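Here the complex is missing a single protein chain, while all its other protein chains stay put.
Letters A, B and C name the chains as they come in the text, with residue numbers starting at 1 for each one.
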Amino acid sequence: MRPLLEKKIPLALVFIIGIIMTLQYFVPHPISQTIYDNSLMWNRAIASMAYIMAVVSFLRFHSRRLKDKNYAPYSLVAILSFAAMALIGFIGGTGSDSLFQKMYNNMMVPLQATTFSLLAFYMSSAAYRAFRIRGVEATVLMITAFIIIFGTTTIGNYVPKMNEIVEWIMAVPNLASKRGIMIGVGLGVVATSIKIILGIERNWVGG
Amino acid sequence: MSVRDFFIKLSKIDRKYIYLVILIGLIIPLIFPPRFPQKMSPQVKRVFEYIDTLPKGSYVILSADYDPSVAPEVHPMYKAVVKHCILRGVIPIGMTLGVQGAGLALDAFTEAERVLEARRDTDYVFLGYQAGGAVVILGLGEDIKSVYKTDYFGTKTTDIYALKPVKNYRDIALVISFSGSALPATWAVYAYTKYGVKVAAAVTGVSAGDFYPYIQAGQFIGMLAGMKAAAEYEDAVNRILKEKGIGKFSTSAIRMMDANSIGQLLIILFIIIGNIGYFLSRRRK
Amino acid sequence: MLLKTILFMLFLSPPRVFSPDGTGKKLTIVLDIPDAIRPQITTLNLVRECSDGKVDTLDILPFLKAYTDNSLSYKKDYRYKILAYSNGNLIFESEWSEYIRPTAKWFDKDKLPLFIAMMLFTIIMIYYIAQARANKPLYLRPIAGLEAVNEAIGRATEMGRPIIYINGLTGISDIATIAALNILSHVTKRAGQFETRIVVPCYDPVVYTIAREIVKEAYTTIGRPDLFNPDDVYFATDSQFGYAAHVAARMVREQSATNFFMGYYFAESLILSETGASTGAIQVAGTDSVAQLPFFVVTCDYTLIGEELYAASAYLSREPLLTGTIKAQDLAKLLLVVVMVLLSISSLFKVNITLGLF
Partner (left out) sequence: MHISTNLWIWIQALLTLAIFTFLYKDNPLFRMAEHLFVGLATGYGLVVVYKNAFYPNVWVPLFQEKQFIFIIPFVLGLLYLTSAFPKISYMIRWPMAVLLGIGSGLSIPLTIQTYIIEQSKSSILRPPYPDLISWINALILFVGVVSVLVYFYFSIPHDRPGVKQISKVGLFLLMLGFGASFGYTVMARFSLLVGRLDFLLNKWLGIRPF
């Protein structure tokens, strides 16, 4: 009974739903349109509840860490701030001048923005100590980076044609390289989706 | 200690000093802004001139699809474009597909009221947030007043004087999507390809590269990308303000872009010095 | 002028109506109104009568040549009539068109080329995975990066200092993490032969448990189970920057001779590769996170770019699923390049072939 529930049913579900959803793209018939609209509704409904898993793993991880002496205070802060933010949001509402929104603008944003702004410092020390021009590839990369870094400064405006050069690099060679990568990524995504639907890729049901 | 040893030692100094140099290098221009004169780059010029040459009384939708985390780059653009429209007698219709965009857009319109004495529902309209993303974009193609029954302040859109002649995209000269994500592409696909309304993007520097395929395919009339575009647009609007004798300028983007420029030049300097030290030490081995 | 237009009313013809697509919801009505009276029309009405008797009048824009009526039902019949007014008085009225039912088709012919392309790729996928599973010889070119990996291991053996190997910051469901774990197995086996220590700090608890098994199993296959040291393969922390700081500190403390960064990375990757470079270690990276690749290329001695990471792990592990997928994607790329080249050449000779897709 167990393999049926754990493996057979999920794989059958993914196969049937996958085939129907792939084919409906090619069927203009109104029935296919209703299938499409309903599937999006079901998708939104189930996906909205998938967040439960994120909260469960968050709470389980940090409650287990409360027992560990040197992590306890931090996990306590994590759990309390989670509870506070959730309660304030559900009770106080999320209007643009609600406490919830104020906490977002004045606590979450500065924490996130500052964490990422650290990278400007790391980039500077890396630029100084680690960005070495070794080999043709790194040289090509560095020269292009120089042009873009200098070209996107206000002072760069004063080198004649600099704006146009930056524009050309972004619109032609950079576009060619991004397109090549996008085609590769596209093939990867389609290959993975086919393997999942046909039940070839099974590690999401434990291999 | 020969010049070679000096450079080798220089390229090995502790990273804390480098952080200090960066910190000072950014703080000085924020307090004493050098105000490097701006010059408009091609993409910014396309958006600016499009709005600048619109006949009086035409309508532009400004969708604030960004959140505070990308505000340093995108918010100054929104404020500058709102002022630019009002100064040219073009009526901006503010809206947002993201919850956090509402507060930021409101801030831009309140500033326009303070600086230009703009009157709500005559010189500008602010419709606020609507859930649904692409579904909302499609809805505006049919009937704006059915998608937004009331504006941000609760007034019925049918009662708003400025919105009288507006029904859907046919009455809109341009839509600009301000965003740090891929939403401008959604506007291109659903608003331009389906309804033919002209679309422009105002995005962060990092995501600029991803929108060039849309520009090349003609789906965007232009793009404002990164802090540099914000500073250029802000400077152009300040020039119009000076022409009209309005004293209150905003220089936040210009000041921050000057600091940014110095930071970026420092990076180039660091790479050069670091590599000199590296080459000298390698030849010695 | 009015007299002339009324005369025109006599030679009126019913509007042509047809289904523009197979959705069974739309009908397109061609408004063939004589041009002579077009300019005078101020309002144009389209009257629709449904087989269930319901009649509607649609106010449409006067200059339109054709109008597509939608949200109809494919189970009912409809007919249309045109009424044109010139500021209030009727100047043109067409006859009723025939009753017509919006057609609902089961296959959209315009999407046939896309359907063929999709089926072709699916067949190629199934073929190659079947070949790989029956372990038929599937040629994969040697990956330059793997020579760099082996050299880097040799360097650590010479210097007698440990290797630090990290598997990226994403979970086990990410292809890049699976590839990283495959290469970990290869590196451990080679390092084990020279008793070079390998340290594997992990970011994700699940990846940690798998990495530990891989290292233990790798040592047993080369006959040296004693080399496995549980303290060297451990779960460090799950905070992005905390992890980067921890691994950077470990690099400095252990003075590792070689660092491997395989798998998917976020912005913190810069802290890792910068510290490693400043300790003078040889560094080899392999990732498909396009945003971090520039930083790895300039700080590491060698970098496996995007799909090269998958190809390297397939080359080493010969795992059928991975090898088959890469071979299938290769064939798809080959076909795509051939099509692009042929279509470009043909359009140079003014022959624009599109195959319905391009």
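One rule holds for everything that comes next: a contact is a pair of C-beta atoms (placed from the backbone, for glycine too) under 8 Å apart; a residue touches a chain by one contact, two chains touch by 3 or more.
What you see is a predicted model; the values in this text were computed from it and never measured.
Within the full complex, the chain left out of the display contacts the shown chains A, B, C.
From the options A:66, A:155 or A:185, the residue with contact to the unseen chain in the full assembly is A:185. Within the complete assembly, A:175 is the residue of A:66, A:155 or A:175 that touches the hidden chain. Listed for subunit B, the residues touching the missing chain in the whole complex are 16, 19, 23, 26-27, 30-33, 71-73, 99, 131, 204-206, 208-209, 213, 216-217, 226-228, 251-252, 255-256, 259-260, 263-264, 267.
Where subunit C meets the omitted chain, the residues involved are 111, 114, 117-118, 121, 139-144, 239, 241-242, 245-246, 249, 290-291, 293-295, 297-298, 305-308, 311, 326-327, 330-331, 333-334, 336-337, 339-341, 343-344, 347-348, 352, 357-358. By the touch criterion stated above, the residues of subunit A touching the omitted chain are 5-6, 9-11, 13-22, 24-26, 39, 41-58, 60, 73-75, 77-86, 89-90, 94, 100, 102-108, 110-121, 123, 136-138, 140-149, 151-152, 169-187, 189-190, 192-194, 196-197, 204-206.
Keep this in mind: only the chains that are shown with their structure count from here on.
Between subunit B and subunit C, the centres computed from C-alpha atoms are 29 Å apart. One inter-chain figure worth recording: subunit A and subunit B are separated by 23 Å, centre to centre, where each centre is the mean of the chain's CA atoms.
Remark: subunit A and subunit C have CA centroids separated by 14 Å (rounded to whole angstrom).
Within subunit B, residues 12, 15 each touch two or more of the remaining chains. In subunit C, the positions touching at least two other chains are 278. Remark: subunit A residues 94, 96-97, 101, 104-105, 109, 112-113, 120-121, 123-125, 127-133, 142, 146, 149-150, 152-158, 163-164, 166-167, 170-171, 174-175, 178-179 touch subunit B in the complex. Against subunit A, the residues of subunit C that register as touching in their complex are 21-25, 74, 104-108, 111, 114-115, 118, 121-122, 125-126, 129, 172-173, 175, 178, 238, 241, 267, 270-271, 273-274, 277-278, 290, 294-295, 297-299, 301, 306-307, 321, 325, 328-329, 332-333, 336. Partner subunit A is touched in their complex by these residues of subunit B: 11-12, 15, 18-19, 21-22, 36-39, 41-43, 67-69, 71-72, 99-100, 102-103, 106, 205, 208-210, 212-213, 215-216, 226, 228, 231, 257-258, 260-261, 263-268, 270-271, 273-275, 278.
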